[in-house]
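One chain of protein is taken out of this complex; the other chains stay put.
Let's turn to subunit A:
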């Protein structure tokens, strides 16, 4: 038992460093960019221009329909064959951005479509422009509806970043593997890695709960 605790204490700084240097920044950067991509893809999908609708559908189909691991391999190991060589970081950001963006785009589309038609008619009769309707009626409600599933997309993203070791990045899991390989204590190390993910997950869940509460203040209290 003492040995296990010692091992954890010794390895923790390295693991935390990898978490702070790779896992967390990669998750944050990819998630922010994914939200931008998702908004653009949703706007294209719900707009009136047919060709943009198809591009958006194709994008979502492509990235939801293939494993993130395959996407990482194609971008990092495959693209150099056609002269596009990207760093491991850039590859990871691109893959996770577009992968999470595809899921988030589906989430946003479903949220927008769940706004009752009558409200859109009310916006029309009040002579609001499409942009004003989006800005003041649709987006605030759609965002509230989208928050729980978007939170789940973020959590999936954080856990998914454990795959970046395959393209040479040293995230928390990769560093855990390296330490386990030198001290032959895989169970101890991998449990430690798992605990670090659980801590991140717990923090994100707490934030998610608070944000949802703050954004749903207009909902009848008996339904909340």
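Rule of thumb we're sticking to: contacts are C-beta pairs under 8 Å (C-beta built on N, C-alpha and C of every residue); 3 or more make two chains touch, one makes a residue touch a chain; residues count from 1.
Everything below uses one rule, namely that contacts and distances are computed from a predicted model.
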Listed names "TonB-linked outer membrane protein, SusC/RagA family", "Ion-translocating oxidoreductase complex subunit D", "ATP-binding cassette domain-containing protein" or "Nucleotidyltransferase family protein", with the criterion being the UniProt name of the chain not displayed: "ATP-binding cassette domain-containing protein"
Sole contact to the chain not displayed, among A:4, A:90 or A:119: A:119
Among A:7, A:52, A:74 or A:137, residue touching the chain not depicted: A:137
Missing-partner contacts on subunit A, residue numbers: 116, 118-119, 121-130, 132, 136-137, 140-141, 144, 217-220, 223
